[in-house]
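Only one protein chain is missing; all other protein chains are in place.
Up next is chain A:
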Amino acid sequence: MTPRAGEPQLAPSGTIRPEGKGRPGWHRRASSRSRHVGWILFFLLPSGIPLLLFTFLPMVSSAWVSLHEWNLISPMKWVGLDNYAHLLTDPGTRRVFANTIFYIVGYFPLVYIGGLGLAIVLNRKLAGRSFFRAAYFLPVVTSWVVVALVWQWLLNPSNGLINQILGFFNLYEPGWWTDPAWAMPSVILASAWKDLGFVMVILLAGLQTIPHELYEAARIDGASGWKVFRHVTLPLLSPATFFVVVISLINGFQVFDQVYVMTGGGPAGASQVVVGEIYELTFRYGRAGEASALSWLLFLVILAVTVIQIRGQRRWVHYA
């Protein structure tokens, strides 16, 4: 029998031991459970109310709006699932999802490999290590508008710094954000640069949890640098990597700010992404119903991708 809280416990000798001095009295009473719940709810209020008002209610109402035609001003008109049907057959929807996936595919390897490299370098005992860690983290806490404007200037096709350097070496000078083929790569470059520090910090923390003994053991067994990295570092870093993958994919599907500021989705829609389309549909074209439906499609896609990742993690994530 497991002793329950609040019940007097029988000591091995059979005598009844009094309750410990420090225990609060109300903990013992039978009606305490409901009191408990009351207090818990009370302390949850400050975060619970905003969550309810600004997350759950809008989610429910956007599901409702997605079944209507609504320009934000006139009364809503019931259209059932028409918005979803229209989106699923509209080539525009495919295009924005394709652009978003292109973004993720370009962005993730860059930011992960870059972040891992930085984390490994800055995990060593280097002079000025703290300075570099802070410096690489700085873009993460900088406003996207500022970063996007700076990159727009760096990538200016005619007088930007990057094309001037390329021109100096007689290399090909891309049209960057003015060229449909290069608009998304421009956004990817800026995004990877900005988020590098975030990935670095997560992986740095991951690296520091790997016990030293494992490295020592591996070395005694005669493992070379690459083998240590491949068989010790990478597997033990997998929980941190998993976190980075999940967060990056969710954020990647929701990419908006940098696209909005750098290219506005252009030229000719070449860099328009899902959230950008949701925004434009609602606030530019007054099609809030379709935009809500698109939000739910995006939600379902993110949910599916995340569930697959969590299922799949058993195969490759090793917790030490």
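Convention: a residue touches a chain if its C-beta (ideal position, glycine included) is under 8 Å from a C-beta of that chain, and two chains touch if they have at least 3 such contacts; residues count from 1.
Here, contacts and distances are computed from a predicted model.
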Under which of the names "Sugar ABC transporter substrate-binding protein", "Serine/threonine-protein kinase", "Response regulator" or "Sarcosine oxidase subunit delta" is the non-displayed chain listed in UniProt? "Sugar ABC transporter substrate-binding protein"
So one chain is hidden, and I want to know which residue out of A:71, A:251 or A:306 touches that hidden chain in the complete assembly. A:71
Missing-chain contact, candidates A:96, A:237 or A:261, resolves to A:261
In the full complex, which of A:37, A:81 or A:145 touches the chain missing from this view? A:145
I need the residue numbers on chain A that touch the omitted chain, in ascending order. 54, 57-58, 61-62, 64-65, 71-74, 144-145, 156-158, 175, 178, 180, 256-257, 260-261, 264, 266-269, 279, 282-286, 288
